[in-house]
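To start, I am sharing the structure in question, which I have written as structure tokens.
Yeah, one chain of the complex is gone here, protein chain that is, but the others are all in their spots.
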Amino acid sequence: MNVPPHQPAPSLSTLHEVELLPPYRGIYEKVALGAGGPEPWRRRKQAAAHELLALAQLSQRITIQYLDLTEAIRTVFALRVPVPCRRGGVGPFQVAPMAVIGLTYRPEAALRPQPGFSFAEILEPRDVFHPNVSPSYQPPGAQILCLGPKLPAGIRMVDLVLMIYTATCLQDATFSFTDSAGLANQAAGLFLEANPARVPLTREPFLSSKEVIQ
Amino acid sequence: MNTASWSSSTHPAAGWSEVLLPEGFTPAAGGYERAGLRVCPAQDWWTLEYRPDDESLTSQAGDARPDRIGQAGAWKWVAQDRAFRLLLALPASLFTVETDEICWDAGTPVTAADALLRWAHETAAGVSLTGWTAPLRKVVESWFSREQLTVVAGPLLRQGEVIREPGRLALRFPILSQVPGDLPPARLAWLRALLEEAQDRWHLVRCGFLPAPDGAGQVAIAEVDLTGVPPVASEILFVTALEALRGAVQWLGEPADWLADPNVAWNFWLSVPNNEPTKGPYQMKALTPTPEPSAAAQVPGQPRGGMLRFEARDVTGTHVLEVRNVQRTTPAGAVATALASRMGLPADVPWIIRNDATGAVLEERPIGDQIEDGAKVVLSPKAHLG
Partner (left out) sequence: MTRLRQNSSVTKAQTPGKTRRAPARARRADRLPKFVGMNDDAEAALDELVVAIVGTGSVGATVALSLARLQVGKLILIDRGKFKAASLLTQPVGPECLGQPKASHLAERCRAISPTTHVEAWDAPLEDLPWSTLVPAGIVVLAGDNLSLTWETGQRCLQLGLPLIHAAIHGETLTAQCRFFAGTEPDGPCPVCLFGPGEFRLLEEERVWSCEGQSFAAGLPRSTSGGRAVSPTRSLRSACALAGHIATLSLVRWALGLGAPLQNTMTEICAYTWRTFVTPLRRNPACSLPHERWKVCASPAALRQVTPASLLRAAGIRAGGAGPATIAILGHRWVECGLCACLDPKPVHRFVRNGHPACSRCQRCRRPLFAQPFYSHESVPAKLLGPRLHEPLGRLGAAHAAEARVRCAHQTVLFVHPPAGRRRGPHPSTPPQSRSSP
């Protein structure tokens, strides 16, 4: 086999080694300076921010719109992912091409297991119809995406982004009514159970090797 | 953390013929074939078999099972249809048509599937893997957590290792760190049969014997060798191999311990195992119970390199064990858990080891760094509840 000696191409486990190019480098330097809290937590946040920006640099699927490390890690990003929607829960079923996600990573998530609903909120579109997303048409109206009953301590931000992708497009979604974790939107679960052909909304992986080249 | 789990695809990106026919494979019974390499695609695992034209490289019915322990690549001899076949099983999800940017052949990018098949062919045929280097150690260490190298299952405790050299990448776990030199031939045959069954049962895992590091006797090991693996598949295969090894070690550990324990007296051992390949689950029936742990005899002998021997008792003084052949690199916490299980102590509380001479509590690092050979230790519970 002709294998020239070289470094492996970037993969999701080596994002920390990716050299950030401008403007990502500029974003990183600005937010890293603003990281607050004890030293280990600050370093962890800075590393997570680096990986997130590296992911955005490598992949055209995600665009970082906001990133703050002052207390918790808070980021808003646009994610190119099919999103199931249904206005008011009763309109025609539609698929939006993109979502804007608000992701919060609190200090305790680095130390202790956390519930799956404590990380991600779908900010746009506003009429998501998904079994694991609390509906906007019922109070309190926040579209919280539940990533599972319990997520392990120290889960990586990048892994959360990937879980958000696979959960949103229903590649990895729970709508089994026998699941002890329960459903955030029962009506959506019933609808998809009755329409299995719609699941998943896409089979595309998050990151293709073509994107890695770029 | 295994980031590969994010991929949701449960099927290869392309159909099987689309992947294999352009690579020069031709349809054959049960699959596709090229230059002695037969590929049988399936939903979860693809099975590869190597049947070279040179008959001298194959095993015939009635031959002893050839040994590939320590050889590059994950091929192994498996008993099927009254003969031994050289097989390799690989996860189906690896066989995609996405271009592997790492592998180039005369300026042409090759697909992941092709890279894997070439690796399989070259390692089966014994072709020298020039130009391949193992991934950096820190890259490899990012694929797993240290705790995964320690298998603790009840009283079973085994510490595995990653063998990473510029020209080698492998995972290895001890099954028996010391095969007694005076083990009766019948028992040794049963032990060999046990290892062979594990090799037949677990994908990727090879089992066998190696000379002991200190040259005295031999050790029984389970390994997966990933030398030469294409980078595109290295992480997935490494993680898969580690899980397979952990399963195999748990499956093998206790029966292997019984077979090698001179204190276990079974009339069953008087007959050697049938050379017919076993069918169905391996069953062992104890005809006499094992002796009480507290009555374990003192085992004379010099400490073996890398192994530790000490006396352990629980905090109540009820159970006393003469503990032998604990790898020095095993974390003290794992040793405590295994000892507690061996002594039948409650499993719902963590246990600590205390050096009886100094009263010091051993920390969560290799036990060999904290106690000497022949030490006496006490197992205490870590009470947290009031």
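Each chain carries a letter (A and B) given by its place in the written order, and its residues are counted from 1.
One rule holds for everything that comes next: contacts are C-beta pairs under 8 Å (C-beta built on N, C-alpha and C of every residue); 3 or more make two chains touch, one makes a residue touch a chain.
A quick note: this is a predicted structure, and the numbers were derived from the prediction, not measured.
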Touching the left-out chain: which of A:Gly26, A:Gly91 or A:Gly182?
-> A:Gly182
Return the single residue from A:Pro40, A:Pro92 or A:Pro196 that touches the missing chain.
-> A:Pro40
Spell out, residue by residue, where the missing chain touches chain A.
-> 34-38, 40-42, 68-72, 74, 76, 102, 104, 106, 108, 111-118, 121, 123, 126-127, 132, 134, 136, 139-142, 144, 146, 148-150, 152-153, 174, 180-184
Can you list where chain B touches the absent chain?
-> 147, 314-318, 333, 337, 345-346, 348-351, 354, 359-361, 364, 380-386
